[in-house]
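First the structure, in the form of structure tokens, and then the observations on it.
And then subunit A:
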Amino acid sequence: MTDQPISGVDLELVDVTKSYPGQERPAVDGLTLHVPAGEIVMFIGPSGCGKTTSLKMINRLIEPTSGTITIGGDDVRKQKVDELRRHIGYVIQGGSLFPHMTVAQNIALVPKLLKWDDKRVEARVDELLDLVNLDPGRYRDRYPRELSGGQQQRVGVARGLASDPPVVLMDEPFGAVDPITRSRLQDELMSIQSELRKTIVCVTHDIDEAVKLGDRICILQEGAQVAQYDTPEHVLAAPANRFVEDFVGAGSGLKQLTLTRVDDIELRSWPTASVGEPVAEVLARAGQAGESSVIVLDQRRRPRAWCWVRDLEGQDRVPPPAGDEVLGVDRRATLNDALDDMLSSSYGAAVVTGRRDEFLGVVDFASVTRHIQETAQQVEASAGSGPDGTERT
Partner candidate 1 sequence: MTDTAAQPAPTGRAARLRSSANREQLLLLAGIPVLVLVVLGGWVAWRLTADLDDIEARQLAWDAIGRLTWQHVRLTVVATVLVLLIAVPLGIMLTRRGFSRAAPLVVGVANIGQAAPAIGLVVLFAIWLGFDFWTAIVAFTLYGILPVLRNTIVGLQGVDATLVEAGRGMGMSAAEVLWRIELPLAVPVIMAGVRTALVLVVGVASFATFIDAGGLGALIQTGITLFRTSVLVSGGLLIALLALVVDWLGRVLETAVRPKGL
Partner candidate 2 sequence: MQERADIVYGGYQHVSLVVQCVALAAVIAFLLAVLVTRVPALEGLANAVSAIGLTLPSFALLGFLLPLLGIGPGPAVAAVTFYAVLPILRNAVVALQGVDRTLLESARGMGMGAVATLLRVQLPLAWPVILAGIRTSTQMSMGVAAIAAVVLGPGLGGYIFSGLEQIGNANALYSALVGTIGVVLLALVLDALLLLLGRLTTSKGIRA
């Protein structure tokens, strides 16, 4: 395990049942599931299907009536419950940050419970804030109410990862934020996951989220009966039964688009400008590339704004952008996200970022449509049903 970059461990549920007194049918009825180390498994199903109950049995917020759950081979029931939970990350909708504690105090909670020394805790807090793309110097001492919803959720993720747990449980982690922020947070989670490779179990009600984030999707029916447990590609291409088909929904051909990452497409370069750089140099660069706009990067090479060349003319140096939002989509984002981004900006291309939001390049309409056509042909050839995705553009 140590010589691999995977920091997660295997998670195994065997015949796990939860029944409540006075209820005829168990909430979870004999759930058996193997989650391989370092993978993200998405629990999805109609409300009341037992997906959240199943999740909470893993960290024993709900005690199973029978069955065994093991993490890295260790039976969770054989461990002290608080000790167990300190080594399982837990991320909840909206972040559930403690409002009377600062961002740093929230993140430091579990490391302090584990009696880490102050130096190490402090370093860990900064490291995690950096990981979730929040500037430590700026956000460390803020209170949750001084953060936007997306920022709170980022801190929630950082808090869940604080003790570097091998297994992380997420309960509708991005359910409380707007769609654009949600897709940004999903991208960030994926890039974090590509670095850390934890074992993650995530409950969601959003099939697009499940397809996008999951290495595997576990579709649950009432009583947490597994309707299908497979990779997103297989779930979409070959639903196991009517229930899955209905659940995944019509237009699942279109959902294939969510399977394609920006990464899979060749990126184009684009002229950039740094804040404070002499405008003359920027103009020369843009002219050479034959573009009428440039992308402004900050000192950490994060894209911050599109800027028309004509707006720069007459100025001496590149002005700092307003606001503190980072532009564009992550390289792990789906084609869907990239298209959304392109359509909402008027520059005909989406900025693509990599690790720590660093600028990588852009994708434009031409390359996306080309890819969609290719995919459509492939899917048609393999599944026999033509997606109508091309009409979208």
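The candidates were selected such that all candidates are chains of the complex that A comes from, given by their letters.
One rule holds in what follows: a residue touches a chain if its C-beta (ideal position, glycine included) is under 8 Å from a C-beta of that chain, and two chains touch if they have at least 3 such contacts; residues count from 1.
As the structure is a computational prediction, the values presented were derived from the model and not from experiment.
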Check: Among 1 or 2, which touches subunit A when you look at the whole complex?
Finding: 1
Notebook entry, point to check: Considering the complex alone, what residue numbers of subunit A touch candidate 1?
Noted result: 56, 59, 61, 82-88, 90, 92-94, 96, 98-102, 109-110, 113, 142-148, 151, 159, 169
